[in-house]
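Moving on, here comes subunit A:
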Amino acid sequence: MVNPALLLAVPLALAFLIPLVRLVARGVVKWIPVFAMAFNFIASVLIIPRALEEAIVTEIGGFPAPFCINLVAGPLGSILSSFIALIGLLVAIYSFDYLREVPTAKYYTMYLLLLTGATGIVLTGDIFNLFVFFEILCISSYSLVAYQGNKAGIEASVKYLVQGSIGSSLLLLGIGLIYGQYGTLNMGDLAGKIEGISSPSAFVPLVLMITGLGVEAAIFPLNAWLPDAHSSAPSSISAVLSGVAIGVGLYSIARILFTVFGGTALLETLAVIGLLTLLVGELSALSQDDVKRLLAYSSIGQMGLIAFGLGLATGEGVTGGLFQLLSHGLSKALLFLSVGYMIYRSGSKKISDLQGSWKRTPVASLGFAVGAFSLVGLPPFIGFPGKFLIVRSALLKGELFYTVLVAFVLFATVVEGGYFFRVVQIIFFKGTGGRRLKREVAPVSGLIPLVVLMLLILIVGVYPGLITGLIDSAAAELTARSSYFTLVMGST
Partner candidate 1 sequence: MLEAILVVAFGGALVSYFLGRWTSRIRDYFALGVWIAILGMTSYLHQIEPKISTFYPGFLGYDLSLRITSLSWLFAVTVAAVSVLVIIYSFRYIKGHEKRNLFYFLLLLVNGGMMGITLSGDLLSFYIFWEIASWSTFLLISFNRGKALPAGLRYVVMSVIGSAAMLVATLSLYSSYGTLALSDLSTHLATAGGGYVIFIFLLFFVSFGVKNAIVPFHTWLPPAHSEAPAPFSAVLSGLLVKMGTYGLILIFYLIAGMKIFLGLGTGIWSFHYIISALAGVTIVVPSFIAVLQDDAKKTLAWSTVGQAGYIVLGVSFGTGLALAAGIFHFLNHAMFKSLLFMSIGTVERKTSTRDLNELGGLVKRTPVLFVVTLVGAAGLIGIPLTNGFFSKWMLYKTLILEGNPFLAFAALVGTWGTVLYSYRLIHNVFFGQLPEKYRDVTRTSFSTYLPMVILSIAIVFFGVFPGFLLGEINVVTTSLGFTPLDVQLWGISSDSGTVNTLNILAALAVVGVMVWYLFRSSAETTEVSQEDSYTAGAPVPQGRFTYTADFYRPLEKIIRPYLKDRIEDFYGMLVGFVGVLSDTVRRIYTGYVGTYVAYILALLAAVLLVQLGWKPW
Partner candidate 2 sequence: MVGMKIAGIIFSPIIGVITGLLLTGAARKMVARVEWRYGPPILQPVIDLIKLFFQRPPSHGKTFDYGLIASLAGSIVLVLFLPVGRLCPLSEGGGLLLITYLILIGPLGMALSGGEGANPYVSIGISRKLILSLGYEVTLLLILLSVMSEYDTISIFNVVRAQSENGWSLFSWPLVIPGLAYLLILPAILGVKPFDVASAPQEISSGPHVEYGGKYLALSKLEGGLSEFIGIALFVNLFLGGWSIPGSLHLPAGVLGVFLGVLVFLAKVAFVFSLNVTVSASFPRLRVEQAVKYLWSWPAFIGLVGLIIVSAL
Partner candidate 3 sequence: MDRRQLIKWLKEPLKMSNKYSLHVVYFCTGCGIIEIPPSITARWDAERFGVKPVATPRQANLFLITGYVSLKTLKPIIRTYEQMPAPKYTVAFGSCPIDGGMYWDSYNTINHLDKYIPIDGYIAGCMPRPEAVFAGITHLWTLIDEGKADGYKKYRRNYSQYRSNQERLYGELGWPPRFETEGLENE
């Protein structure tokens, strides 16, 4: 059996080992993240079956709950951590030859830290640790966004930093208020103690925390940092940021809202905010001519969709939201990686400069098409079951209000189709136009993650049953407060 703590310890240790290794053997550095993530992936996949039976609660420091720092590797946690590890692994492979011209050691350190933070967030059972891991995640993302050292990157990073810090402070404030009132930071304990959210004593910290987390989760209108940050980061980092980081942010909102506070009354609002985010994101993406910025806006939209799904608060809606979380992660990672690959060749982020990529980089172009189709929700790709589940659960509610909301969701889908299909056309069906390229070759190793992601998207799209079972139990974990309480606190 693998201790879930190892999922955090190994990458963290390896991250700090990197500078040392660099001194000894330069060539090994790039293998370290691959190794770490491979380990994480295998370990968390191994955990999943057991986590499905009963969540693994690891208590660090030897104290019993609620006093310890505990990790809860339930179905949700283990699925998400393996998902993070998978994306991390693929992006690490992608980065193999992609980053030749920049100092790599710092990059990999930060990269591993980011993923460790993300893994920590999904595994932790303690809201203060949530904050800590969040900070790890955020700080490493700030530096990675600015990694290329160009003006746009630094500017984006600073903007991100300012907003992220405000978010973190709000989060911390909320945590402090909670601790002051209930005297505990353990999620399971809190789940047992907090009765409802109508009293200001519970509501104010909840709002503070949600707003704080919302910044990272790219909820409208807290998401203004995202387009800049995602578009100016290196493509590999954009893939992780878009595919993992904001998803993790949304996860933590859900966790706080569902498990900790049981705030079912707020869910309708979450659905509406999600819808707003969706519309704003998709509409903003429509008139972009920078392909990475387009993808970034699309991420905002997708976060909105997931929030909408979670906000439906039925078991199926949450399943849909989580499914969409994974499907968005895979698709968006694929999109960013393939776009990065094309940009690597053409040296320009403008959509019009992607013309004729089909001839130059067929696999990356295919990757883009698959990712785009998947995001729009076309079968047989993975986006279809996600969107399908969300729409179905909204309609299953059987209320006119949700039916109207679904109409808006579908409108957003149409808009999304509009811009994605345009780009697909440009990539596939426009001539090269005789433009000179920045580079003539691109590393082959970058194609491996693309192919893997495409296969995953296709296979899971055709057999969503592979993961819906897991996600169903994950959703159950998220929504069932009392069982979470008993799980963490024991039967006492």
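Behind the choice of candidates: all candidates are chains of the complex that A comes from, given by their letters.
Here is the rule we use: contacts are C-beta pairs under 8 Å (C-beta built on N, C-alpha and C of every residue); 3 or more make two chains touch, one makes a residue touch a chain; residues count from 1.
Here the structure is a predicted model, which means the values were calculated and not measured.
K.L.:
For subunit A, choose the touching candidate in this complex from 1, 2 or 3.
P.N.:
Looking at which candidate touches subunit A, I get 1.
K.L.:
Which bits of subunit A are touching candidate 1 when the two form their complex?
P.N.:
For this pair, the touching residues of subunit A are 158-159, 162-163, 166-167, 170, 197-198, 200, 203-204, 207-208, 211, 214-215, 221-222, 224-225, 227-228, 263, 265-266, 269, 279-280, 283-284, 286-288, 358-359, 373, 376, 378-380, 384-385, 388-389, 391-392, 395-396, 398, 403, 406-407, 410-411, 413-415, 417-418, 421-422, 424-426, 428-431, 464-465, 468.
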